[in-house]
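Note that one protein chain is taken out, while the other chains of the complex remain in position.
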Amino acid sequence: MSIKVNNVSKKFGAFNALKEVSVEAGAGSLLALLGPSGSGKTTLLRVIAGLETPDSGSVYYEDEDVTSQSARERNIGFVFQHYALFRHMTVFDNVAFGLKVRRWPRAKIRDRVRQLLALVRLDTLERRLPSQLSGGQRQRVALARALAIEPKVLLLDEPFGALDAKVRQELRQWLRRLHDEIHVTSIFVTHDQEEAFEVADKVVVMNSGRIEQVGTPQEVFEHPASAFVMDFLGNVNVFHGRLQDGRAHVGGMQFDYPDYAHQESLPTTLYVRPHELELHHGPSEAGSLKAHVERVNPAGSVAKVFVWSDEFGIGMHVELSSERYNELRVRPGDTVYVSPRRVRAFVPEPEYVI
Amino acid sequence: MSKSHRNVLPGFRLSLSFTLIYLTVMVLIPLAACLFKACSLGPAEFIEAVWTPRAKAAYSFTVGASLASAAIDCVLGLLVAWVLVRYEFPGKRVIDSIVDMPFALPTAVAGLVYSSLYVENGWLGQFLVPLGIHAAYSRLAVVLVLTFIGLPFVVRALQPVLESLEAETEDAAALMGATRMQTFRWVIVPLLAPAMVTGFSLSLARGLGEYGSVVFVSANMPFRTEIAPVLIVHKLDNFEYPEATAMAMVLLAMSFSLLIVINVLERWSKRHYA
Partner (left out) sequence: MPEPARVISGAHASSGRDHPLLRRILIGLTLLIVGVLIVIPVVNIFVQAMGGGLWGYFSNLFSDRDTRHSILMTLIVAPISVAVNTVFGVAAAWTIARFRFPGRTLLTTLIDLPFSISPVVAGLMLVLLFGLQGHMGPWLREHNIQILFAMPGLILATTFVTLPFVARELLPVMEAIGAEEEIAAISLGASAWQTFWNVTLPNIKWGLLYGVVLCNARAMGEYGAVYVVAGHQGGRTYTMPLQVNKLFEDSRTSESFALASLLTLLAVVTLAAKVALERRTRRELLAATRPSEVPETNDLPHAGAGPPSVRVNQTRLRPELIMTTAKPVDSASAAPSQGMAGA
């Protein structure tokens, strides 16, 4: 069942949490709302759930306008960051709650709860109380409870935020596989970019109540639509330079930048990913910056090198593959030459003064 | 994030209306009736009613006895709280629970037993009366029973603060050469002061309004051991409603000012010591 949000705005007192936000989740897709705190992602999720009423705009489930429906009527499954398990009920009763409320017959409830507990691998723990479970187990119970009522949509609010790193990893992969089978339209909120990329079909990057970009993980990473997106997703080096006549000038370097073909020189901020910078022992034709190596961190599949250019007083983070690092064999103090494979600038729309 | 939950959680209107109606019926309307009646007296008559010699004596005795008992409670309460927080001894938990007894015991019972204990042939009176100490049917008796009633307020106000005192502060003072007494006076007491004032105010407020126990132990002699509430009841019995109400208003004014003082103190101390 698809979800459509049209021009939703929401204010809390003086704070503008959502500013005319529109987004769509296709039926059966798994969507991530990604952004820093205060970006409005949780508010958006709660508006979709019916836990908040928007000041303006509408929410559609398939073709039905549910904006005026309460959370109770929308038949959603909601998973809270801190589980919100009913502390006085056993695991079994927690999962059965939604069904009990719908007055399912006892035997039917029992079968369904057992199925779901088997699904989340907690079938042996049905008599336990939440206080007797680990964090990861509690979240699985919360998931089973949300799925029990056969919801049309599954909404998760930073579901793994309160868990240990290792458990977080396991659960997020497991959630992905679960979704591949069940195909419930799912939307989850996270501030962890890695999590969003690993789990979601599509990522919605949010900032200050607005949507910056929507796309597959690959799209938003490779083709960020704004400086914010580029900065938020992964490491980035920031330079100040200028664009002119199809070329970008940074320090002594120059490269093609066909997107800007104007004669006017435009001072601008340029962004380069660490893995889009190359190191050489000698200057390169395409233009490079002379720098010396400050720090090297070769551990891992990617070697991280921090270089400093005295001439321009800027530092740069460079990431090299292990093979390239072994080729170069750079050490702190070495002189190297840095050149970018690719550079991005975000040029604002020109303003015409009449 | 909105903490209002008004959109999600049900029953806001219902519970708010019920609460408001209940409070209006049970509290506001009676208060209004009181105000109304008091206003039926002109200002001159009002002063006349509340400022008779007998009323003046009742007020001063009420206030005086409450102040005295609250002050004594501060001393005793500090001692008891100090010992309960800092020392271990057999039966400590029991003693700590017993401290709450004045909260739980009906005031009439307290009055009954206190008056009986300190008369000439009472358990304690038999020792005290020969010494010239008349702790029953006297001013002392009133102060004594009010001390009993107000003690838990001070103890319970001081305990959390004492528990949060850091040992290192006292060590630091000792290292700088302070004696125990000096440490106590200059380091510990200032920290306790706000809680002490809170406890004092609570004990005082309770004492001002106390009736059931005092009625037993004081013999209610006008101009000597008559407290304001007793005088009010007397006037009610004589159907002098406006005068009784006027006196009640004075008592109310005293209580409310104390309530405000207590609230302000609590907020102030929370900000400084939380």
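Per-chain numbering from 1; labels A and B assigned in written order.
In the analysis below, a residue touches a chain if its C-beta (ideal position, glycine included) is under 8 Å from a C-beta of that chain, and two chains touch if they have at least 3 such contacts.
Computed from a prediction, not measured in an experiment: that's the story for all the values here.
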Among A:Pro54, A:Gly98 or A:Pro340, choose the residue that contacts the chain missing from this document, as touch is defined above. A:Gly98
Of A:Tyr61, A:Phe78 or A:Phe92, the residue that touches the missing chain is A:Phe78
Residue among A:Asp55, A:Asp123, A:Asp201 or A:Asp334 that touches the chain left out of view: A:Asp123
Missing-chain contact, candidates B:Ala57, B:Val85 or B:Ile133, resolves to B:Val85
Missing-chain contacts mapped onto chain A: 49, 51, 70-72, 75-78, 80, 82, 84-89, 97-98, 101-102, 115-116, 118-119, 121, 123, 131-138, 145-147, 149-151, 162, 164, 166-167, 170-171, 173-174, 177-178, 180-184, 193-194, 197-198, 217-218, 221-222, 231, 233-239, 273, 275, 300-302, 314-317
Applying the definition given at the start, please give the residues of chain B touching the unseen chain. 3-6, 8-12, 15-16, 18-20, 22-23, 26-31, 33-34, 36-37, 76, 79-80, 82-89, 92-93, 95-110, 112-114, 116-117, 123-124, 147-148, 151-153, 156-157, 159-160, 162-163, 165, 167, 170-171, 174, 180, 202, 205-206, 208-212, 215-216, 229, 232-233, 236-237, 239, 241, 244-245, 248, 251-252, 255-256, 258-259, 263
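By definition in this document, only the chains that are shown with their structure count from here on.
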Determine the centre-to-centre distance between chain A and chain B, using the mean Cα coordinates as centres, and give it in whole Å. 59
